[in-house]
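For this depiction, one protein chain was excluded, whereas all remaining protein chains were kept in their positions.
A and B are the chain letters, set down in written order, and residue numbers restart from 1 in every chain.
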Amino acid sequence: MRFLARRLGFYLLTAWAAVTLNFLIPRMMPGDPVDLLVARLKGNVDPAAIEAMKQAFGISDANLWVQYVDYLGNLFNGELGRSITFFPTEVTTIITGALPWTVGLVGVATLISYLLGTLLGVLAAWKRGSWLDGVLPVSTFMHAVPYFWVALALVFVFGVTLRWFPVSRAYGLDVVPAWDGPFVSSVLYHAALPAITIVIASMADRILGMRNVMVTTLGEDYVVMAEAKGLTSRRVMWAYAARNAILPNITSFALSLGFVVGGSVLTEIVFSYPGIGSMLLKAVENEDFPLMQGIFLVISLAVLVANFLADLAYVVLDPRTRQEA
Amino acid sequence: MRSWKIRLGMAILGFFTLMAIFGPLLVSGDPSATSDDGLVGPSAEHWLGTTQTGQDIFTQIVYGARISMGVGVLSAVIATIVSIAVGLIGGYFGGAIDETLSVITNIFLVLPALPLVIVLAGYLPQRGVTSVAVVIAVTGWAWGARILRAQTLSIRRRDFVEAAKASGERPMRIIFFEILPVQLPVIATSFLATVVAAILAEAGLSFLGLADLSSVSWGSMLYFAQNGQALLVGAWWWFIPPGLCIALIGAGLGLMNFGIDEIANPRLRTIKPPRRKKLEARS
Partner (left out) sequence: MNVLEIRGLSVDYLSAGGTVHAVDDVSLDLRRGEILGLAGESGSGKSTLAHAIGRLLRPPAMITAGSVVYHRKDEQVDVLKLAPKALRAFRWKELAVVFQSAMNSLNPVMAVGAQIDDVLRIHEPDMSRKARGERVVELLRRVGISADRRKSYPHELSGGMRQRAAIAIALALNPEVIVMDEPTTALDVVVQRDILHEIRTLKDEYGFAVIFITHDLSLLMEISDRIAIMYAGRVVETGTAKELHRSPRHPYTLGLLRSFPKLRGPREDLLGIPGTPPDLRDLPPGCAFHPRCQSAFDDCGRVSPRLLPGPHGEVACLLNENTGVEVQA
């Protein structure tokens, strides 16, 4: 399992880099963030909040190393400081409240988009010359569409004009959070448009990527041989061609995750979805640096975990990575 | 140019580039000027309608092209310089230098760009065009660096590089005068991709209100559309055009890339030779 060990090592290194960036950014940017905040709010800040911020940043007169060690120590204890916006709530508390919504929405939508995009890509390559070629120009256009613009368009058409779907919040005002039918269906109903946004905006990359690799794979000898073996088209397409074409696509999918997450942040904002993305906007609007940084850290770690899951999938699907070297 | 995709892609990019450069000279009027005609739909007077405060959306689109594409290009220039330096130096020297640079590149590839840009922009004391461009460039160089490194790895073994080495030329001279020129096509492609990514990032930042909102860009138009309840009052003409412009630029670049890919790999083409009955080549 050297492959996985190497990847894991890389992710740990990246996590450390994210943590360190988080530490360095406030110190390297021009001006002291606390002073900046005080200046912007023209003194209308709770002194306790200022103190909390200083603490959160670990900004003190101690030298940078001591600050860094303190900062890492706090992180290991799961302390991300206190939010300014929701003072004195801990940043971790806010994130823990918002994270499930985001993980649920973005996770499910990304999965759907991946499966659907891969399927369409495979079919578009397999049935070259059929009506499925029409998928290509649409995908070419869609692959650079801003997520939030898709969100706005969907809200306009299906929310405001047709009134088929709710356009904000995660569940209706008429239900209380509980594991029961009305609540769950309300959640699903509310998640429909944001999820469709993410699926539409992120699917084009999958379609195009899968199609291109698949077309190349179809020319491989093992696909020609599968055909020569008299296997059914379905088996040649899936067990031989797609099964191999999927591998490079997992890698590019993993690399695109950061982009998908970025787009999802903006999507949440359009729908006032109570996830991490909307929290990030609140943090930004209120110059709530501790919350902002905490969210960045959590998003980064989530992307790393997702990348590692993609690596696991790769190992399961490609026997060559399992070779003990 | 045999490929219609490359030609159409170039035409689209060319159109928007010309619009950014010359548009403001041709379209008179101040994009920020308000009027009493708030929220009117497209008409002969206002081709794309007006905003809530009566600003002409067509004028905003034309002027916005300059800011959006300006930030995109500036940011891509910075990012490309970084990626050339990192990719070529790492690829050429190999060893520990390459290992280190590769790891850094890969870290920046994996870290989610937009959240990082948001954090960086959040700390900016002033959010002008330049500082926003720099912040976007911080996350935008890694793709190019990765591609250029791979290219350099294959080029450094070629005869002309070996010859230059043997004749005792300094490494930096070889890198920037021998290897760099060979890579110009790759650099150009990666530059264009970076421009589009940067335009998208700028739009995202503006939409969050984190860019320079006093200047009109496609992103800030969307910000004001969203905050001006354009959706609720049904003012589709307010938010459709800016997003469409961004998507079109992306599509133009995509078309060019696909055209180039198809030249490199003819199998990707969609056109099929005419089939004959019975004796078709494929079952």
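The definition used in the following text is that a residue touches a chain if its C-beta (ideal position, glycine included) is under 8 Å from a C-beta of that chain, and two chains touch if they have at least 3 such contacts.
Being a predicted model, the structure only gives us computed values, none of them experimental.
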The one residue from A:N22, A:S139, A:S202 or A:N244 touching the chain left out of view is A:N244
Touching the left-out chain: which of A:D70, A:E90 or A:D318?
-> A:D318
Footprint of the hidden chain on subunit A, which residues?
-> 218-222, 224-232, 235, 239-240, 243-244, 247, 317-320, 323
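By our rule, only the chains that are shown with their structure count from here on.
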Whole-Å separation of chain centres (CA-atom averages), subunit A against subunit B | 21
Considering the complex alone, what residue numbers of subunit B touch subunit A?
-> 103, 106-107, 109-116, 118-120, 122-125, 196, 200, 203-204, 207-210, 222, 225-226, 231-232, 234, 236, 239-240, 242-243, 246-251, 253-255, 258, 261, 265, 267-268, 270-272, 283
Mind pulling up the subunit A residues that touch subunit B in the complex?
-> 10-11, 13-14, 17-18, 21-22, 25-26, 29-31, 33, 36, 128-129, 133, 136, 140-146, 148-149, 152-153, 155-156, 159-161, 167, 208, 212, 215-216, 218-219, 227, 255, 257-259, 261-263, 265-266, 269-270, 280-281, 283-285, 287, 289, 292-293, 295-296, 299-300, 303-304, 307
